[in-house]
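Here is the structure we will look at.
Left out: one protein chain. Kept in place: all the others.
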Amino acid sequence: MSEEFEKLEQVKVPALDEILGKPFKVLDDGFIRVIDYMGSDQSVVQAARVSYGKGTKKLRQDRGLIRYLMRHKHTTPFEMCEIKFHIRIPMDAWRQWIRHRTANVNEYSTRYSIAIDSAQTTKPDEWRMQSKDNKQGSSGYFDVETGRQLSEEERKLQNLARETYQKRIDLGVAREQARKDLPLSTYTEAYWKIDLHNLLHFLRLRMEKNAQLEIRKYAQIIGHEIVAKWVPFTWEAFLDYEMNAQKFSAIELEIIKNIISANTEAVLEIAEKAGWLKVKDGRLVKNLERMEMEEKLELLGLEKPW
Amino acid sequence: MSEEFEKLEQVKVPALDEILGKPFKVLDDGFIRVIDYMGSDQSVVQAARVSYGKGTKKLRQDRGLIRYLMRHKHTTPFEMCEIKFHIRIPMDAWRQWIRHRTANVNEYSTRYSIAIDSAQTTKPDEWRMQSKDNKQGSSGYFDVETGRQLSEEERKLQNLARETYQKRIDLGVAREQARKDLPLSTYTEAYWKIDLHNLLHFLRLRMEKNAQLEIRKYAQIIGHEIVAKWVPFTWEAFLDYEMNAQKFSAIELEIIKNIISANTEAVLEIAEKAGWLKVKDGRLVKNLERMEMEEKLELLGLEKPW
Amino acid sequence: MSEEFEKLEQVKVPALDEILGKPFKVLDDGFIRVIDYMGSDQSVVQAARVSYGKGTKKLRQDRGLIRYLMRHKHTTPFEMCEIKFHIRIPMDAWRQWIRHRTANVNEYSTRYSIAIDSAQTTKPDEWRMQSKDNKQGSSGYFDVETGRQLSEEERKLQNLARETYQKRIDLGVAREQARKDLPLSTYTEAYWKIDLHNLLHFLRLRMEKNAQLEIRKYAQIIGHEIVAKWVPFTWEAFLDYEMNAQKFSAIELEIIKNIISANTEAVLEIAEKAGWLKVKDGRLVKNLERMEMEEKLELLGLEKPW
Partner (left out) sequence: MSEEFEKLEQVKVPALDEILGKPFKVLDDGFIRVIDYMGSDQSVVQAARVSYGKGTKKLRQDRGLIRYLMRHKHTTPFEMCEIKFHIRIPMDAWRQWIRHRTANVNEYSTRYSIAIDSAQTTKPDEWRMQSKDNKQGSSGYFDVETGRQLSEEERKLQNLARETYQKRIDLGVAREQARKDLPLSTYTEAYWKIDLHNLLHFLRLRMEKNAQLEIRKYAQIIGHEIVAKWVPFTWEAFLDYEMNAQKFSAIELEIIKNIISANTEAVLEIAEKAGWLKVKDGRLVKNLERMEMEEKLELLGLEKPW
């Protein structure tokens, strides 16, 4: 073995050490806290340099290399960092969370132990209205009077659910069966461990405006309060190249190009061919692809040409 | 390319084709049915022969090869078969199910659609008592009189939960929020796709006597009604080498060997060293390792020597 | 159970059935062929409708729904289709291939069997020159005279390697050891099974112009000859929204917007702040982010403003 290796120490990130174990409060009775971690921005760079060899050693600074990796989706170096959280979260939001399969999980077991005596409550000003446009979303809040009534009914239901559960437990019903009618709002806890690449993927989906508010609140804390401190270069690159980036489809690129060169005829031809310009009763028929294109045009300060 | 390949057809298993799409009823309102599948026992053999080359071609018959693969945990050929189910199941059992990460899942979304109007109900003679020995298990049933009372309270709680949900929906509360207090007993549906190796792993855990009764009922149908028809050689090998097999630890092997050769002194020395023979108030202190060993001795028809 | 389910049959795609088992030749002695498959475009739609419920049933046509899923990265319905290939490929390209972890694999074992007696040879006009710009790429071909010499040396080396291997085998050296000096160009074979979502991810990376030519040839056949026939709507959506799409970072979007509104001052300020406009000896210093932006500007028909 020709190379000499020096002794190493665990990689430490002082800014993260400062908040290790500290719970960030989320929702009315939830929290998230970092239990442990492995690696740093520097570990991403170190792994990339194993992959790409000595050639890269001095050419690029660390920040530039991390941005390059993010931009070109060279994702494996980001997998070299790992973080472990302790989370307290309503089962309803946890049901979504757990769909991310590339993580390690130990959840509080209501077969072994009495269910956590806490359910997420909704304040009178927190009741959201069903969105008309977005079948999976909400839009706006109810007036406080209606909200008060909804919260009161929620309280009654949650109380009855807990009483029923407690009665079953007191009678000696098996915990695994007694829990069957607990509301989805019941809090659970878990240890959740994931690598940085997969965590960023989680954040991209769950910090997005279409993600459900409850899980978004956890994701925002993970992103802005934790990842930003842990791996600041990676976080900056992630915001630039993923979170705040926009993708344009082949058709959209073609249209933008023709708008820029003022070739309206070509634009309309492309849009027509894509089926975006169907007319009914003298108006454009609703078309999701076209509507999303229009949003992107607005983003670029371009007029829609139809 | 020297080899000549003939045209192929999709692999078909007539015994499985017969039940394709047919729902097997589980619990009071659940079901499981096969939507589609790929491969057969023959596909396991075919893949193994790519791995192990021509050497194996005539030496072993198909059944023997499958048993060999199962026995020696050569698991990759079993990954070459895939099956897709449609499942209707209470969210509580689904919460356990989904912890198996190596599967593909599309679950009914209660953000997009109104929650399924059905919750799992418990009949008066179905209420189980908490096991004393097994913190996560149940043991025995309540008398029907107590059961009737429990079922009546269950009914009231489920009704209130559904009314509250319906009221929220009618008012225009966002579906993603309205669902928050649905009971865990609410049915959900999903498409679930998995390869044969990972399905067998699921069955080993979920058909076991310690698995919760509700999920065990689904697992038993998958095993005995579906996998047994789909891949009969694999199923037989799985029962022999996994489901009905027993593992003996290094210590247990040493003890059995010495019991057989009637070397009681050595047995007691090993058990003593393992910390199994602590005495308090003239009786052996409860020790899980020793107790599990005793069960295995009984299985082999051997007397416990302490 | 209120719903009635009809009997099902295995989903079949006649256009794919026609080429089932047929080897597509790749490189000098490689091939790829489809062994079996599960699902179709229709299966993607079917799974999406379980997730998104009845609400979606008539609103969107199948093609529109598939495009929507692709555009919004709702990837799970695409996981509901599965395909199994038989591949013959040089070990060198296979080393890259196998890095895609979300697939099932059975590779020909040179521990069990004699190594395949074939190594990938390079024709005189196929020798590529190292790219100057792209550390991992090639650019242009050698003249045939140089190529002839390179091919001749390749032949000698491959012959010596095979002779040495054969001598070891004849002497009775263990196969697992005899293989140790086989060249990476030696062909191997494998069964490779993957779901449609992960296959598209593989294709996005391996059909790209930066992918190594050898693996790209396999990827192109999978894409254009196989996936295009198997799931034509999915394939079209993939080309539009993934393969031929372009992502613009937060900074790039800001710059394009300001170019369009002719705000050159703002453009330069943003570029300056991003560190793109460093000057040395009167010329812009090489900066990868800026150069990639310039390519995108050209794509849109915009002049670079610096």
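By letter and in written order, the chains are A, B and C; residue numbering begins at 1 in each of them.
Everything that follows uses one rule, which is that contacts are C-beta pairs under 8 Å (C-beta built on N, C-alpha and C of every residue); 3 or more make two chains touch, one makes a residue touch a chain.
Computed from a predicted structure; not experimentally measured.
Screening A:195, A:254 or A:289 for touch with the missing chain picks out A:195. Checked against the full complex, the one of C:81, C:105 or C:194 touching the unshown chain is C:105. Considering the whole complex, the residue from C:117, C:153, C:208 or C:272 that touches the absent chain is C:153. Mapped onto chain B, the interface with the missing chain covers residues 52, 55-56, 64, 67-68, 71, 73, 135-136, 205, 239-241, 244-253, 256-257, 260-261, 288-289, 292, 299-302. Residue-level contact of chain C with the missing chain is found at 90-92, 95, 98-99, 101-102, 105, 109, 111-112, 119-120, 122, 127-131, 135-139, 142, 146, 150, 153-154, 156-158, 160-161, 164, 167-168, 171-177, 179-185, 212. Remark: the residues of chain A touching the chain excluded from display are 1, 5-12, 17, 20-23, 25, 29, 31, 33-39, 43, 46-48, 50-56, 76-77, 79-80, 82, 84, 86, 88, 104-109, 112-114, 189-191, 193, 195.
Assume only the chains that are shown with their structure count from here on.
When chain centres are taken as C-alpha averages, the shortest distance to the whole-protein C-alpha average belongs to A.
Comparing the centres of all chains, each the average of its CA atoms, the largest separation from chain C belongs to B. Averaging C-alpha coordinates per chain places the centre of chain A 27 Å away from that of chain C. Measuring from the averaged C-alpha position of chain A to that of chain B gives a distance of 31 Å. Taking the mean of the C-alpha atoms as each chain's centre, chain B and chain C sit 36 Å apart.
Within chain B, contacts with two or more other chains are made by residues 105, 109, 112.
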